[in-house]
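One chain of protein is taken out of this complex; the other chains stay put.
Chain lettering (A, B and C) follows the sequence in which the chains are written, and residue indices restart at 1 in each chain.
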Amino acid sequence: MVKLNLNELEKLRKNTKDECSTEIIVSMGTCGIAAGGNEVYDYFSKEIVKQGLPDVLLKKTGCLGLCYIEPNVIVKTKDQPAILYGNVNMETAIRILNEHVRNSQIVNDFVVAMPSEDIYCLCKKQPEKR
Amino acid sequence: MSIVNIKINERTYQVNEDLSILEAARLMQVKIPTLCSHPDLSQSAACGLCVVKLKGTSKMIRACATPVEEGMEITTHDAELFEIRKTVLELILSNHPNSCLTCQRNQECELQRLAAEFGIREESFEKKLRDKPADTSTTSLILDPVKCIGCGRCVEVCQKVQNVFALEFIGRGFKMRIAPAGNITLNESPCIKCGQCSAHCPVGAIVEKDETAAVWTGLRNEKLYPVVQIAPATRVALGEAFGLETGTLVTGKMYALLRRLGFKAVFDTSFGADLTIMEEASELVDLLKNHPDHLPLITSCCPSWVDYLEKFYPDLIEHFSTAKSPHEMLGVMAKTYFAEKQGLKAQDIFMTSIMPCTSKKYEITRTDEMFASGVQDIDVVLTTRELARMTKASGIDFLSLPDEDADNILGEYTGAGVIFGATGGVMEAALRTAYYFITGEKLANIDVQPVRGLTGIKRAEIDIKGQKVKTAVAHGIGNVHVLMEEIREARRSGKPMPYHFIEVMACYGGCISGGGQPYWVNNEVRKKRTAGVYQDDKNHKLRMSHENPFIQKLYGTYLGKPLGEKSKKLLHTDYKPRPLYYK
Amino acid sequence: MNEEKVKLPDSLLEYIGQWKNKKGNVIMVLHKVQELYGFIPRAVAMEVSTLINIPLAKIYGIITFYHLFKLKKPGKYRISVCLGTACYLSGGNDIMAELENILGIGVNHTTDDGIFSIEAVRCLGCCGLAPVLVINEKVYGKLKKEDLAAILGRYRNQEAAVKA
Partner (left out) sequence: MNRYIFLSEPGNRSSDLFFYIQKALAEKGLDKKIGLVRTQNVGFYSSMPVMRVIPDDIVYKDLTHENINRIIEEHFIHKKPVTQLLHKVASPYVRLENRNEYYKQFRIVLRNMGCIDPENIRDYIKRDGYRGLEKILKNKMTPDDVIDELKISGLRGRGGAGFPTWKKWKLTQEVPGDEKYVICNADEGDPGAYMDRSTLEGDPHSILEGMTIAGFAVGSRQGYIYIRAEYPLAIKRLEIAISQARELGLLGPNILGTDFSFDIELRWGAGAFVCGEETALIASIEGNRGMPRPRPPYPSVKGLWDKPSVINNVETYANVPVILDKGGSWFAKIGTETSKGTKVFALTGKTKNSGLIEVPMGMTLREIIFDIGGGIKDNKKIKAVQTGGPSGGVIPESYLDTPVSYESLQKLGSIMGSGGMIVMDEDDCMVDVSKYYLQFAVDESCGKCSPCRIGGKQLYDLLEKISKGSAVDQDLDRIKRIGQAMLKASLCGLGQNTPNPVLSTLKYFPEEYDEHIRMKKCRTGKCKDLVTYLIDPDKCIGCSLCALRCPVKAITGEKKKPYFIHQDMCIKCGECYNVCKFSAVKRD
């Protein structure tokens, strides 16, 4: 990579676009890995190659803060709200890939609540002053 | 340096800004208790007793480690401070055995003193002692972890002042103790036996190995002929143990004392020092004249320094003077020359050395050469502290003793012999004689001021009839590395040697503040003791070793000449590299 | 005399070379030593002492101050039981007691066959999984003491298989 100067940083910021329509994000902090996040991640990464899913981007992320339901997986598809899954084991991972990623069918019973934007994008508005 | 205004206990004072609150208070006759602070050392702030209140802060602060600042208002004593300090003191006592009655530091212990001052009458907290056996591996010192209060003074002096790193904090928390690296003994460590740890320990956790019993046994043995010698530095310190002003010369009283203790002949190590100078100055002259490429010559009268060089600078051993230290020279003379004169055999003589030093206890069995008379040349070494205790046990009223003279011929010394007790003294004494040996004249200015004083490294150039002799003096062994690295560098690069003659003493200030001297040493004490030594030099009419008529007689009738065959056999030793760690 | 000098592996010498001229390097070097040997052997500590010019006493002062550094060789499988607050409240102590009971050794000790050693650690950061223990890198969470025998059994079998 070439070193940036003062003006190039903003360009880089703007030009970094989502390359894929579908994203699978695995929470891989220490607790996520401890709870089995690694295996889930490895499964997705193998299957994406094996099943030939170029439009699916697999990402790691840090701790979501929901340690009691690790491993966490977020799935973002084009026309659906981002979905957060909790307690994802291998069995669920297989279903997430086959049902949700490939067929846009949200896998019931493992969804943790609200769209995952709620979890992470909370810088939007300030809470009222106390 | 500027002056600041502070208030201590509501009174206003003006003090130098570089003082700590503790030091400032002390100047104002306000005593803040402490067990870890020592003027020789940087402040560890470990013991927690010197807490004081500072107006404007809610926390208590440590007086030892807080510098004074303009406008400070300090409270050093009130009911709350007393209560907090008392609790801390009781906590320390709960971690220290109540074995005062049988402790070597009895009546000289800082902790014991504080317990008395605070009026501790009961043990509020359960005893919790370190469960580790004492380390008795060296012939000089005993390290007893059970008594250690963890103040860290010994570590500080061993590492920062002496640069030996024999001792370190091992482990942490309540299990923390002070020991060599790993599960080894002091004797297997780089310890050079200088005993500065014992001189700085506030309690009895590190003490000299007490040999008074061996001396009593020797004195009682009718088959033996007990003789004794006293080192230069002891005569300016022993008086302190009997309430005399620091630095008072008690030479004559010491001779009298030792005779009353039962020694049949009383010698003076200063005579040995004169003898050492004859040999060492001859070595120097020989090198200057014939082998300038072998310079520098390094003094070797300090056994801790010898041990240090063998361990840390084995590559520089060839520069070491092979002359034995004064008390060893005197020891062998006593067991050969003196014995012959008395019609005795070497093994009949029981030789005790009174030394300011713990390392001398190690030196007496250091190598085969220490048995030059056929038997161990020195039988027992007592430190000044041990002699003081022995005196008290003997019931002799030291202060009312008359001044007596030493026995001849091993007792008469010159001014040069006695200044061995202070840093720079060996150098000065050697220069006085070397100058004479080279020029046949007396050194014009016999007081070689540049090599005196408490500066850690002193460098001086002495003009000997056109030949510039470059000298350096180091004391406090941590200072040595500067000089040694300069030599190594010169050897590596082939550049001219920066020095021709180097004196090293392991203890800061020289032997006057040796590891076996009376406690409570600081620079004031060092200066007074040093002054005592130089006063003794001045008091002597003869101030150069070669002038000593008894030295001349000894060479004339017995030894032959310096560096001659007999001298080499009896008065010289050799050195070998030693590992830093034996395990 | 001194025990025989050890020959340090090249990777360690190279690492020391990188760190030699940086101030305060000793702890980083000791980490590397421990990574290679599993503990800090005395002979290696002596070599390190010479190479980076730090007195051995200081090295021991450091090793014995920091809990991570070991002077004894740990077991092939190092079992770390978390005793962080969350694990403690969820019975981490009972897990520890059971483990000691099964293996017949105490904390900071290694079984006679050198296979297992037990350590206590403070918070592995998986409080959501409390109580937790780690064997080498593998984390076992939401443990019950009944699970321990089976977990250890798996490692034992693995060892037996390797030997056979």
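Just so it is clear, a contact is a pair of C-beta atoms (placed from the backbone, for glycine too) under 8 Å apart; a residue touches a chain by one contact, two chains touch by 3 or more.
Fair warning: this is a prediction, and the values are worked out from it, not measured in the lab.
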| Considering the complete complex, which visible chains touch the unshown chain? | A, B, C
| note | Cross-chain touch to the chain not pictured, restricted to C:Ile54, C:Ile79 or C:Leu143, is C:Ile54
| query | Considering the whole complex, which of C:Leu83, C:Leu99, C:Leu133 or C:Leu148 touches the chain not shown? | reply | C:Leu83
| Thinking of the whole complex, not just what is shown, which of C:Val81, C:Ile95, C:Cys127 or C:Leu148 touches the missing chain? | C:Cys127
| In the complete complex, which positions of subunit A touch the hidden chain? | 1, 3-6, 9-10, 12-13, 16, 25, 27-31, 33, 59-69, 72, 74, 79-81, 83, 86, 104, 106, 108-109, 111-130
| field | Positions on subunit C where the hidden chain makes contact | value | 23-28, 30-31, 54, 58, 61-62, 65-69, 83-86, 88-89, 94, 121-125, 127-128, 130
| task | Using the touch rule from the top, list residues of subunit B that touch the missing partner. | result | 43-49, 51, 59-62, 65-67, 83-85, 87-88, 91-92, 94-95, 124-126, 128, 149-150, 152, 169, 171-176
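The rule is simple: only the chains that are shown with their structure count from here on.
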| Distance between the centres, which are taken as Cα means, of subunit B and subunit A, whole angstrom | 72
| request: Report, in whole Å, the distance between the mean C-alpha point of subunit A and the mean C-alpha point of subunit C. | output: 34
| request: Using the touch definition up top, name the residues of subunit C that touch subunit B in the complex. | output: 1-3, 42, 46, 55-61, 64-65, 71
| message | For the complex, give me every residue of subunit B touching subunit C. | response | 159, 165-172, 180-182, 189-190, 579-583
| Residue numbers on subunit A that touch subunit C, as the complex places them | 30-31, 33-35, 66-70
